[in-house]
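Every protein chain but one is kept in place in this view of the complex.
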Amino acid sequence: MTPRVHANPAFPWSHVIGFALSIVFTLIAFFAVTGHALAHRPLLAVILVLAALQILVQLIFFMHVGQDQKPRYHLWLFGVAMFFFVVFVVSSIWIMTFNTPMS
Amino acid sequence: MGDGLANTAGHFFVTGDPLIIGSDVAIVLVSLGIVFVLTYFKKWKWLWREWLTTVDHKKIAIMYLLAAILMLFRGGVDAELMRTQLALPNMKFLSPEHYDQIFTTHGTIMILFMAMPFIFAMFNAVVPLQIGARDVAFPYLNAISFWLFFFGALLFNLSFVIGGSPDAGWTSYPPLTELQFDPGVGENYYLLALSISGIGTIATGVNFIATIIKMRAPGMTLMKMPLFTWAVLGTCIIILFVFPVLSVALALLLIDRLFGAHFFTMMYGGNPMQFINLFWIWGHPEVYIAVLPAFGIYSEVVSTFSQKKIFGYKSMVASIMAITIIGNLTWVHHFFTMGAGPAVNTFFSISTMAVAIPTGVKVFNWLMTMYRGRITLSLPMMWALAFIPNFALAGATGVWLAEAPTDYQYHNSYFLVAHFHQALIGGVVYGMLAGMYYWWPKMFGFKLKEKYGKWAFWFFNVGFYVCFMPQYILGLMGMQRRMYTYPADMHWTGLNFVSTIGAYLMGIGFLFIAVQIIHSLLHMEKDLTGDPWGGRTLEWALPSPPPHYNFAVIPHVTARDEWWERKRRGEQDAFLPRPEAIHDIHMPKNSGVPFLMGLCFFIAGFGFTFGWMVVGALGLLGVLACLAHRSLDQHPDHDIPAEEVRRTEAALGRL
Partner (left out) sequence: MAVMMEEVLPKQAGPSRTGDNGPVRLELSTADGATKIFGFWMFLVSDVLLFASLFATYVVIYTHTADGPTAAHLFGHDTAGFLAETLALLTSSFTCGLATWEMHQGRAGRLKMWMGITILLGLVFLGLEITEFRDFVGQGATMQASAFLSGFYTLVGTHGAHVTMGVLWMSLILYQLARFGLNAVTARKFFIVGLYWHFLDIVWVLIFTVVYLTGVM
């Protein structure tokens, strides 16, 4: 069982690109917020979009989900889980902000 | 200090109530009896080797089944006690506190420690066999799941004798369950027991999805899978999505109670409604977790006993998947009256009604399968048939409740109690009993005799309607749930009395099941065919019970009802292994660690229940040690030599 090296790229480009992107996204979000670059709502939208991009970076450049074997049922389920993540968080806000005691 | 100790001891063991002392004595006697029998017959080693350390899905199934029946008994006794108390107005049979405890333990046990192990018994007994696998994907994890369930259930039942039972309902709403209003340990028991068994449940979900996706025999494409397996897949997906939510809800409440946080308290900005929200994000899908496997069982049973292939297979699969997703989007109907607002209520009202559609499709398909089929009325089929009118009623009353405005009338009345019992008994319990009768020969190697089973069936069914139909009316007459008694001048007496009689009839039905099992054990009639019902799917191609590696040679699947197709073409022999095709079989080794891990969780849970942080931490350290031990284990598997497999198969007359 000797592993045979196959199509060996000399340098882990995809990881470096992913890392650079994740740092850039983080810094943009950070300075946009601390510098009050936008009004509240657009700012919120921007940082949420940046967070979504960050997640994609992790999944694509580090977890290499695009290169997994098919069929990729695990990704389908992970995607649905992310969907329910959003549903449970957003609907909780929706359900709880009406008629509830807010301090 | 000394005073404190004496005081603690006084609170530690529950004393006082004659009913409880009676049960204490009974528990001690039964335990001593078991210890005595095991010692006398020198069975301790056998118990450890064959059962406590097993990782075989078939044995785990049997342990789940025994636990479920035992818990059905405990929950059933609770139910009979409550119904006795309610038989007549102003009864003094149970004190109000005691009634509170009993409806709490009844509800919790029935859902989490009866329905859940029952479905897991069916998963374990059937799924690997149906898909042509030698075990589940992760047999060791499977054993962990069982022991977490077991020790969770043990912890919960322990509350009865040590420290006091929880008493805030199976839903355990704060702020009532916060330390301030509920200072005893009962609530901690509830939170920790459910957390521990919940971890096991999530692991089962992971395990069976991996099993079904990764372990199918060659040729068994997804669209050739038996419908029970499909139902299990859907169930496990729901488990993964919602059981973590329950875990969090319980954990946050526990943090409030143990560490003085303010998630759900009335002070410092806590919001009790968020618990209710989280609880039902889990709680509603939990109903589907319990009922989807039952649906799967009905599909298998109806098709087998009508000797027809299932009508509308594809629409069945689509319905299961639709329920899996839409079922997670309806939870607010449990608290329409909380005042979340018209938009919220409208949305969840509609989604609730939408989820009834796939269920309707399934009922239609079962009826069409039976239509012009050659129906045999064996016990599994009788329970399946009895389910249909039952569930139709549950569905109808459910749609009433789903309409937000009318729900203001029915909410928390006996109308609701009748509705959910109709769904849970008529849907889940009937399904599990059908499954138990159906697969019993496969699990144990002998059939249950029909005679007492028919008595059980009729007592239980008649009892069911006598018990719960009056409750719909009582609900409309204004009787609220969780009332420990009622005054004589409400005109509720007659209906309540009838309802109690029904409950007794159901109790007699349960006893008949016990008699039936004992009777069949004593006059055992071995199932030598392996296929007593004229089955259609792979499990019936194996001997009963199957050897522990299940398939000497992994079959190649070509059709949906593979075994039925082969029989029709006279090719049964295709499933007999050829000696030269038998190779060494790679199987996991038995291990005592899952049991120890469950024990460590139990110690941790017990410690935290009483606020003994050191004990709790030690228990958790034990858990970590078990995990590390597993990771470092270099030889978790072993090979069964081909020669031994050949010998086993020859002894079974299959070579």
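The first chain written gets the first letter, and so on, giving A and B; residue counts start at 1 in each chain.
What we mean here is this: contacts are C-beta pairs under 8 Å (C-beta built on N, C-alpha and C of every residue); 3 or more make two chains touch, one makes a residue touch a chain.
This is a predicted model, so every value here is computed, not measured.
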| item | value |
| --- | --- |
| Omitted-chain contact residue, chosen from B:Lys58, B:Arg83 or B:Arg216 | B:Arg216 |
| Touch with the omitted chain, as defined above, among B:Tyr64, B:Phe138 or B:Phe336 | B:Phe138 |
| Sole residue of B:Phe120, B:Phe243, B:Phe387 or B:Tyr414 that reaches the chain not shown, by the stated touch rule | B:Phe243 |
| Among B:Val206, B:Ile473 or B:Val498, the residue in touch with the chain that has been omitted | B:Val206 |
| Touching residues on chain B - with respect to the absent chain | 133-134, 137-138, 202, 205-207, 209-210, 213-216, 218, 220-221, 240-245, 247-249, 252, 255-256, 259-263, 265, 267-271, 274, 277-278, 281, 554, 586, 624, 628, 631-632, 634 |
| Those residues of chain A which, in the complete complex, touch the missing chain | 1-9, 12, 15, 18-19, 22-23, 26, 29-30, 33-34, 40, 43-44, 47-48, 50-51, 54-55, 58-59, 61-63, 67-71, 73-75, 77-78, 81-82, 84-85, 88-89, 92-93, 96, 102-103 |
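We adopt the following convention: only the chains that are shown with their structure count from here on.
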| item | value |
| --- | --- |
| Where chain A and chain B are represented by their mean Cα positions, the distance between them in whole Å | 37 |
| Of chain A, residues touching chain B in the complex | 73, 77, 80-81, 84, 87-88, 92, 94-96, 98-101, 103 |
| Residues of chain B defined as touching chain A within the complex | 209, 213, 237, 240-241, 245, 269, 271, 273-274, 277, 281, 325, 328-329, 332, 339-341, 344 |
